[in-house]
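A selection of the complex's chains, in situ.
Each chain gets a letter, A and B, in the order it is written, and its residues are counted from 1.
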């Protein structure tokens, strides 16, 4: 099958590579010509611009965008919508906001262009492990593109099958899911990332407590020095919390159990924020997913204004004068 | 009435002053002789040591400790227990852990020495406003010391009376409460401080959001610059959140609405931690009181180890490399 790919960053380029390994033909484009050249050397057709990419595809065309969410994706879709013909398909594989998908799909539908929102998980490992795909959009289009999704997904692998799934959709066990109408793909991916934040924070807090088991806040007879790298490793086998995130933690701690190469400044992407917004809109309590997000907000500041307000009140009622600077972490 | 006061820091000295204003006689002691001299000039009798303090009081003696909680208070009680006679009373007005009160009261009871635990709120303002007192211990001793408590408490003042209190204990409206048996005084004070942490954090977070209403995280058409000092002031009249803590916030912001004199490093005292422990022991969910405590823990670190673990995982699955340093708060 043929696919156009717009945006050849790490994710986009590796998706192209994984598709070509399965015999699919890819026409590719990126504003930066370098990654297109590299992929052309591996068998892709590199276009010079979006018009060229569209011209290089046979109708009905399938154009997958792997671009930063927001204005850049929006602009590319606008331009593509002017180039494509009725019956063509735009796939947004980036991290779009699900309400934008619903809006966009409606706008494109007016032009008889179909739209799929495909939440794509897999990161830098996807080329080898495959990508977990969460797809929103019209059933017929999803089915027509099945060869693409099947090629990208991880497949059954050696993961034990879930008992009791007899009679259910086989594609899901391969690692791709038609989650529902437009918006559903990115909604499910958003929640995936929300859970990811929460699981990461749970692991992170646990290791923080382990590392401070020798804290002088504890009475001397209760202090102990623990080897966090060994602890991460032992939990990988037979424990309840075995997980890929724990595997990654074990790898990082094996390299340097102080993690001194990391500043502790942690970015967040839109999905964590949108997850909290969805919880609030649905009136679902989501303490853990929210706390995980707020921890990242806090990590990027020296001090919050809130903390200064606390100090000011403490001085006001108790005359407390806080130290100018705390001890190192 | 006569009272011995051990510990003449700001709280202890001002309690003595407020008692003397009501005609009570105070025998005072502190390891540092200066505050005792100052109080002697105002009418107190300064003792040179605990033995002298005990010798200066008529039986039954009432000795109030206003010392740092923990080892220092514990040592003073041990020494006093050897000096006092059956029928005498030790009052701990500091911030003891309520389980220590229960233990201590039992130990002293074996020597026929009574013990009161008196949670004392009022801070630097107590001398003028009076002290809110939460008292744990035997009823007869609490009643015998009523003149002391009545003198320390704020009294009715101009605070409107709570409707529906007819027939209830009049002392409570004066600002002092016999809360229950030993431990109850400090238990109630502990929860007071727990609530204090939570209310402070609520106010602090609100002002943090106000102050960042001009954040570049918002689209330009939604940004606005708000005057947090004026906002604190306007809420002091007719709003639902009128409170002393808001008054103090307004005062601090009127002086400097950037609070640039505060580092943002915030101490916590034992009560906040004990409140969380009590919640956990009772299996009562206490999200807000706990979050308020954790914010203070976080404020005293440059970065947590947990944050570094997050970054390490992010690098592991997504190749994300976090900045070395964040923007200023």
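Operating definition for what follows: a residue touches a chain if its C-beta (ideal position, glycine included) is under 8 Å from a C-beta of that chain, and two chains touch if they have at least 3 such contacts.
Quantities reported herein were computed from a predicted structural model and do not represent experimental measurements.
Complete-complex copy count for the single protein sequence, taken from this structure file and not limited to the 2 chains in place, is 4.
Rule of thumb we're sticking to: only the chains that are shown with their structure count from here on.
We define each chain's centre as the mean of its Cα atoms; on that basis subunit A and subunit B are separated by 46 Å. Those residues of subunit A that touch subunit B in the complex are listed here as 10, 123-125, 200-201, 203-205, 207-208, 211-212, 244-245, 248-249, 251-253, 259, 262-267, 287, 291, 295-296, 298-320, 322-329.
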